[in-house]
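Down below is the structure, laid out as structure tokens.
Only a single protein chain was left out; the remaining protein chains are all shown in position.
When the chains are written out, they are named A, B and C in that same order, and each has its own residue count from 1.
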Amino acid sequence: MTFFRTFLSSIADAGRELLDGRPGRGAKSADINTLCADLITQKGEALGTALACAVVDAYRDCDEDQKRTFFTTLLTDFDVNQQVLNEAIAAYQADANPTTAHDVAMAAESMRQRVIRGINMAPGGTRAVINMREDLLPLLQAEPGLKTVDSDFKHLLSSWFNRGFLELRRIDWSTPANILEKLIAYEAVHEIRDWDDLRRRLDSDRRCYAFFHPALPDEPLIFVEVALVSGLAGSVQELLDESIARIAPNDADTAIFYSISNCQKGLRGISFGNFLIKQVVAELRGELPGLKTFSTLSPLPGFGHWLQSMRGKSGSLDAVLDLIKEPDWQANPDLTDKVQMPLMQLCAHYLVHEKRRGGPLDGVARFHLGNGARLERINWLGDVSPKGVEESASLLVNYKYDLANIESNHEAFANDGKIVHSKQVGEQLAASAQFMAT
Amino acid sequence: MTFFRTFLSSIADAGRELLDGRPGRGAKSADINTLCADLITQKGEALGTALACAVVDAYRDCDEDQKRTFFTTLLTDFDVNQQVLNEAIAAYQADANPTTAHDVAMAAESMRQRVIRGINMAPGGTRAVINMREDLLPLLQAEPGLKTVDSDFKHLLSSWFNRGFLELRRIDWSTPANILEKLIAYEAVHEIRDWDDLRRRLDSDRRCYAFFHPALPDEPLIFVEVALVSGLAGSVQELLDESIARIAPNDADTAIFYSISNCQKGLRGISFGNFLIKQVVAELRGELPGLKTFSTLSPLPGFGHWLQSMRGKSGSLDAVLDLIKEPDWQANPDLTDKVQMPLMQLCAHYLVHEKRRGGPLDGVARFHLGNGARLERINWLGDVSPKGVEESASLLVNYKYDLANIESNHEAFANDGKIVHSKQVGEQLAASAQFMAT
Amino acid sequence: MTFFRTFLSSIADAGRELLDGRPGRGAKSADINTLCADLITQKGEALGTALACAVVDAYRDCDEDQKRTFFTTLLTDFDVNQQVLNEAIAAYQADANPTTAHDVAMAAESMRQRVIRGINMAPGGTRAVINMREDLLPLLQAEPGLKTVDSDFKHLLSSWFNRGFLELRRIDWSTPANILEKLIAYEAVHEIRDWDDLRRRLDSDRRCYAFFHPALPDEPLIFVEVALVSGLAGSVQELLDESIARIAPNDADTAIFYSISNCQKGLRGISFGNFLIKQVVAELRGELPGLKTFSTLSPLPGFGHWLQSMRGKSGSLDAVLDLIKEPDWQANPDLTDKVQMPLMQLCAHYLVHEKRRGGPLDGVARFHLGNGARLERINWLGDVSPKGVEESASLLVNYKYDLANIESNHEAFANDGKIVHSKQVGEQLAASAQFMAT
Partner (left out) sequence: MTFFRTFLSSIADAGRELLDGRPGRGAKSADINTLCADLITQKGEALGTALACAVVDAYRDCDEDQKRTFFTTLLTDFDVNQQVLNEAIAAYQADANPTTAHDVAMAAESMRQRVIRGINMAPGGTRAVINMREDLLPLLQAEPGLKTVDSDFKHLLSSWFNRGFLELRRIDWSTPANILEKLIAYEAVHEIRDWDDLRRRLDSDRRCYAFFHPALPDEPLIFVEVALVSGLAGSVQELLDESIARIAPNDADTAIFYSISNCQKGLRGISFGNFLIKQVVAELRGELPGLKTFSTLSPLPGFGHWLQSMRGKSGSLDAVLDLIKEPDWQANPDLTDKVQMPLMQLCAHYLVHEKRRGGPLDGVARFHLGNGARLERINWLGDVSPKGVEESASLLVNYKYDLANIESNHEAFANDGKIVHSKQVGEQLAASAQFMAT
């Protein structure tokens, strides 16, 4: 690694030297678009990674306006060559066959993609490309024309971050601190408060795995936190409580995936989570043959909002909504006694029957059910944090991954829209009808 | 690595289990094209890498005929969706802009590319994709229609083997034997006879560097062999002779790149050599500040053939050709005295003036001059092996890489077709006119 | 590492199996002294590491009383064989020569040493031996007879932790967290408050190095913290202040060794510090040629106490002591103006003239001066923490390490008791006479 870093910097230095040799301009002052233009001519070949380094350096020195200009220029000045494309289209239209179609594809590939591939050649180039997309994404709403630029970035990043290039690594307390601090920074579901909290999550009865890409050796792409327990866990506070009894890994029969977080904004929309879960299941089965059940403990981030949107649907539903208007209702046993059954039934309805574009309305449900998991259990007071109460009415859901049924579950879901669930959820679903009657 | 391998096999096992669960078929017997079709539906997402493993396994079991059928099916059954492409073209023709052009590109991307990306997800998938292309290449002459399939393979492999993902590693005698044996197998310029010969080439006065890709950790992609010497070396036999005096690396002033070999047939046409040379120059400068000159010692594989083709051009040229008809002329001082000057002059002419498609006729010259190297010296009796005498009339050429001039050399070459050369070569060139006068 | 750990546990299991095969006893219940006795017979050879594992396991299960008994038994039951020793002595006395002297040495080596060597064979045995000594040391005051047992432990540990077996490793923010947390735990000079404080100490303008032993790969033995600065630093609070400006390492001309801490109680009295400093000097010189000065910033842990013990020595000294009776005097400019000069002069006297057993009374001074460092500068308000004010009257000392003078400094110190110091310290020393006049 040391060698490699030294080497990279010697490359970069050599690159700067190459460019400094040009009369009248150094890398710093060079116009980034001119550099990009050079990068995709034969000159890019000849100057090796020097031009790519120069683009990376120049971009790093750009302010927000200059970055926006850069993206806009990518859109306008590095698009397709229309004449070439038109000719390819004409040939295809004259004789549509695989070859002419392929020629259309080649001609329709924008020069932007060649620029992005060129930038990636620099040491640290992959990081730079991801950073560029991270800068680009927030601009899309105001400038939808840039979506085409984003498509080119996403297309290449999807190809480069193909699952076959990702490396699964276990994260534990012997992992370098510069990686561990990123878990603290990126944890998106249940905040990691500090290093002690992190250490607890990496204890002997826990597992944490992340995907890494070789070009970003110190940067997790996505990570999952797992608790090894006895029986299905239903409360995340219990899992995270430091005072809870620890179990010897070999005595655990259940692995609970209680948090999964993406780390790289610049890779948004490039999915790793489905691979990660299944491969961690495979890994854990190999390490700990005593594990029989693999299940998530998942939030329902849209349930609270949906619930409020249902007001007026029925008197009994409104009655439930009135009860949970009370602040801190989840800590009031009188109230929880009354709303527990109704809310769990409504939750079953929400997960199974509320749809958007043919799939479950709830994004987390859509993800796990689409992966072939089964809706196993709804947990009362599973997350009593303010966020949990607000967003999920305190509920958490177990989605169960059983490798033997993943394909059939998935087929039922994908072909027939059928959500495979446990008998218990089925009963809650049946009971939910009372609230939905108009 | 051990962990990773264990993990990969557990993944593969899990994958097989997933598929074995399907009623009525196991991975082995599954039709490879059905598997490929599944791979690019939503099912590919859900079954993770299992389907990709199954394709890899199934392909491995194919015989030659089945492989040919597989490629043909890729061409015919996994092409573009013409209806979608036609619609995209119509939209583009109605309003040609970056977005509609981008949509054409997306629509014109064949399903083959999605299949290949899917296969790459398997453990060992990158290796499998390269092997597929290695199997495909020899079929192209007989079945030119498959060139479109090859274009898809090459397009993706070029993107994946982007220089930014390659790792330069030094190879020496402490390199694992399973990598070293590949140097013996792949050396393409000056055969490595055995392990003793290899060891000599990895000695303290030698350097060897190779590019690796993270998905093929034990497979060099290309490697270069370098000798550290005092002054420009002109004879490869002297360099390879075990009896030659060894120099302390810190005393060397010159690095001679005397052999560069590609290793992966399946990556044909994807160029690494230009990056490799420049980065090894950068690396060596960092390690050994005493090095002042970086030069190749290169063959002229087409010189012998060209020379014969010139018979009849002039009487003086024919006289030279007559002299070297003598077997073993290179070992006969009477003959070598007579032909040395003429052959070196003719060589200067051949390198500088003989062209094909605008560039030097000689492939090696085209490569180094296009990289920005300068034609430095022609060496008499540089390679007296039978192959060297036959192909290059015993001559070897030094192309000099001077980072400070690479860009200007390249520009002169690329824009004006000018070949930058030393004064000595210039004189030989001037003298060559006598042979070319008709 | 993973492989190695797996292997170690398989060894340990095999060992337990070996022992469980014995009729009537398992490792757990086995009497630790019987196991030790077996360990040094031929049986120890035959059973490999199994017996050693059993001793380690059994010791781990001992309570304090059992441990004390174990050490006492080592003293009494695993001593020398007096008959053999007497015979060897008789032979030596009859003919004193290297061979008979050597035989005395062999005969006088206690069986304890063989026991300790035997225990070390177990996986984790070195750790166990160090832990044993850590348990033993606090018993010595009450049971001085055990000092002989301690001598045997120390003798072997000194041999095993020979500098030639130690590995210097740089510690930085990419070091595994399980090692970093040990820095926090073991820092003995300037407490590391938390992970943020640690991270600051591992920043780009800092260096931290530790010695490790291969048998304890995750356990630093001793570590030193270095700040890269411009000019000699005199205040540790400034160094540790997060708000201080950071310097690019290549711009630094001075390396300040501001903290050095031993980590293993069980290795007490086995000195690594002198090696560590010199080797870090060598390492830093190699990495950063701009560094010209290497100096400590050291406390004077005995100065405060000595100062109080001097009361009555002279009126002027008593006057100083009266002024610093004021709480928080170091924060009162009126007071510090008055005591600065006197305290620095008294400090010069303390460091140079106050002796114990021929060396400096101050332990830190004894260490650095004995290493060949030179007494460079006394720093006013160098450490204004409560501990610094209490123990060192706020002063810190720079001891300068100049490789070119280490030998001559050391010789002057060792042979003539001469303390090499700067001119400035010499002037302070001269002025100190006023306080020491009776």
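Quick note on the criterion: a residue touches a chain if its C-beta (ideal position, glycine included) is under 8 Å from a C-beta of that chain, and two chains touch if they have at least 3 such contacts.
None of the values given here were measured: they were computed from a predicted structure.
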{"item": "Residue, one of C:145, C:231, C:269 or C:426, that touches the chain absent here", "value": "C:145"}
{"item": "Among C:79, C:134 or C:181, residue touching the chain not depicted", "value": "C:79"}
{"item": "Residue in contact with the excluded chain [from C:184, C:384 or C:414]", "value": "C:414"}
{"item": "Where the missing chain touches chain B, by residue", "value": "173-180, 194-195, 199, 218"}
{"item": "Positions on chain C where the hidden chain makes contact", "value": "3-4, 6-7, 10-11, 13-14, 17-19, 21-22, 42-43, 45-49, 52, 75-76, 79-80, 82, 85, 89, 92-93, 96, 98-99, 101-102, 104-106, 108-110, 117, 120-123, 125-126, 145, 147-148, 151-152, 156, 159-160, 162-165, 167-168, 170, 214-215, 271, 274-275, 278-279, 281-283, 285-286, 370-372, 403-408, 410-411, 414"}
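In this text, only the chains that are shown with their structure count from here on.
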{"item": "Central chain (distance from its CA mean to the mean of all protein CA atoms)", "value": "A"}
{"item": "Between chain C and chain B, distance of the C-alpha-averaged centres to the nearest whole Å", "value": "57"}
{"item": "Gap in Å, rounded to a whole number, between the CA centres of chain B and chain A", "value": "37"}
{"item": "Centroid distance [mean C-alpha coordinates] between chain C and chain A, Å", "value": "49"}
